[in-house]
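Removed: one protein chain of the complex. Kept in place: all other protein chains.
A and B label the chains in the order they appear, each numbered from 1.
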Amino acid sequence: MTVPVHLRHDETFVLNLGPQHPATHGVLRVKLTMDGEYIVKAEPVLGYIHRMHEKLAEGGTFAQFMPNTARMDYLHALAFNHGWALVVEKAAGIEVPERAEYIRVITVELNRIASHLLWWAAFLLDLGGFTPLLYAFDDREKIVDLLERVTGSRLTYCYLRFGGVYNDIDDEFIAGTRDFIKRLRGRMPRLYHDLVTHNIILIKRIKDIGFVSAEQCRRYGATGPVARGSGIDYDIRKNEPYSVYPEFDFDVPVFDECDSMARYMVRMHEIEQSMRIIEQALDKLPAGPVMGKAPKVLKPEAGYYYSAVETARGSLGHRLVCNGDKNPYKLKLRSPTFSNLSLFGEVAEGMLLADALAFMGSLDLVIPEIDR
Amino acid sequence: METSMWRALLYLVGLLAFAGVNAAWLGWCERKGAARIQRRIGPCEAGFAGLLQPLADGLKLMSKQLLVPQGVDGIIFRVAPVLAMIPAITSLAVIPFSENIGARAMELSLLLLFALASIGMIAILLGGWASGNKYAIISAARSVSQNLAYEIPMLLTVITVVMISGSMNLREIALDQQGGFWHWNIFRLEHGHFLTMWISFIIFFICSVAETNRAPFDMAEAESELVAGFMTEYSSMGFGLFMMGEYLNIVVGACLTATLFLGGWDCPFGLTPGIWWFLLKIYVLIFTFIWIRWTYPRTQIYRLLNLSWKILIPFSMANLLVTAALIKVF
Partner (left out) sequence: MSGYWSDIVTGGKSLVTGLAITAREFFRPVVTEQYPWEVPTMTPLFRGHIELIGNEETGEPNCVVCGMCQRACPSVCISLDGKKNEGGKGKVLTRYILDFTKCSLCGSCVESCNFNALRFSREYNLASFDKNDFIMDLMQRLEDQNRCKR
């Protein structure tokens, strides 16, 4: 409920939300000026987990930066792997075999489901529902196990290589993935929708709360489910296709309600769409090598390169400057959550504290990705 | 004189033991129940099935330093946890556990219970206010408006029970419901009360969840918004007493619900009334408290007030009128 607040500066107080606060999922600090429980002004303060990843990229070779990409958005690490691999392949002109492209899509989409499930769990935790967290983690565990089989790690994957992937997928992985999709489809209606989505308390809590207009999204550069929840039909996988995404038949869920519920629904539908992509990719999976020909030491030609991928939180851009050396000359990341968070201050004005936190949860913030 | 003194001492020790055991092991029940609902095991290392866990928790809490931060109102800060615990224990004195077990069957015992419940709310207010923490103060303000909103429908539904039984003595109310479940207030055949009393029961139960600050109405605690609400600045047994007070309030709420609506110590089939039936009923109710907490997300403070003022109060008023009419007409 957004209520216009008459600013009475004599009666306002400052509330420091974070950097250590259960609802900020990490070390985000929001400086709130409050009038009672109403927020008069909200200023996100960043930098508590800044690790200068962009600068670190300049210090090592191209391949040495790959593990770092996973440490930024640890929830959708493979998409960050993918983004970095794409831009370097573009710079160095490396061809990727088709099988590797399919495997990339399968693993990235599995990781996207895992990311959305974790968002769902954490969002419910923000709203005070504990049990859904464990149900979502039960499903997520299956994905993590599957990905561990092929990548060797469970959270911060370092799986993609320039020109392919680290390891081929086997029949057990394919069968396991199909089983998982079947299982999640079976559990979705009851444990996710009946228990939570249709629950009157949740609906009252997030419907018509946190109104983000399409104009605001454009002004702040918000992407991903935040923009799609505000009626903007924009998904890099469709609009600027990369990898083998054009070969799959999937929809981009768009909702016009602009509230937290719309963002919630976008993500729930995206899980289903990702499952569709994975199924098609498994059906069409071509045979062949998973690693193309790539030189051991990369020395891309001097120039500017840009490529973008769609992560679970929005579009991620890599801007790479090369000077012909074996290290990147400069790397700049356009990370989705940074833009998504920047509209928080404007939207949260006049909200109640609890509503603002529900709204913040619906933005799906991953702080290390904002600070990098 | 001699016997009555022994009797008082016996009840004192007995009730304190009952309160202590419940306050400690309901925490264990809650953790086990939550774990089962979430398909985990829960505490399992300390003793058989983790049954010694409450003792370990207690030891840990007691061995910690009771921090009194700078700038707090020292006396009130220390008194508040005690104030949260004592009214809950005192309330047990008027609960009739069975026909012959009950420390004090006084007239107006119902009124006493509500007065004591309000002191529990004051404890939260004082604790939150004295902490001088912004989160704690928000929490204190929330809990006052919440309790104010929920005491009204609660009292309105209780009045229907009082009208039916014609007494404010809990023992009398329970005695009035003896002889099988069709005599219980919730299903009472007489005067056709079963038509409306189940609504009263639901309203009363919702209100007692809200009164005890339990999820989904745990506005005062709301850990994802207010860190720990009024308990933010408390450590050691200050925190422990608040927790124990919360569980005891649940016990009192369950006892009250069982006595007012579910026939107290009566057997559903009118065969062998006794304390075991009473205990069975309150533990089923307590399990429902736990079950509800681990099912729903938390509601919002103004949704909670809306629920009270727009739904519960009109319904309980209508219920009161219908019940009065039923008594008059039939």
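Here, a contact is a pair of C-beta atoms (placed from the backbone, for glycine too) under 8 Å apart; a residue touches a chain by one contact, two chains touch by 3 or more.
Note that the structure is predicted; figures quoted are calculated from it, not measured.
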item: From B:Arg7, B:Arg36 or B:Lys60, residue that would touch the chain that is not displayed; value: B:Arg36
item: Which of A:Lys55, A:Arg190, A:Arg219 or A:Lys332 contacts the chain that the document leaves out; value: A:Arg190
item: Which residue of A:Ala63, A:Ile232, A:Leu285 or A:Val321 touches the chain not shown here; value: A:Ala63
item: Absent chain, residues of subunit B that touch it; value: 33, 36-41, 291-292, 294-296, 310-311
item: Positions on subunit A where the hidden chain makes contact; value: 60, 63-68, 71, 131, 135, 138, 148-153, 156, 158, 166-167, 190-191, 194-195, 198-201
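We take it that only the chains that are shown with their structure count from here on.
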item: Subunit A and subunit B: spacing of chain centres that average the CA atoms, whole Å; value: 43
item: Residues of subunit A touching subunit B in the complex; value: 1, 13, 15, 21-23, 34, 36-37, 124-135, 138, 195-196, 199, 201-202, 204-205, 352-355, 357
item: Residue ranges of subunit B touching subunit A (in the complex, touch as defined); value: 34, 37-40, 134-135, 138, 141-142, 215-216, 218, 222-225, 227, 294-303
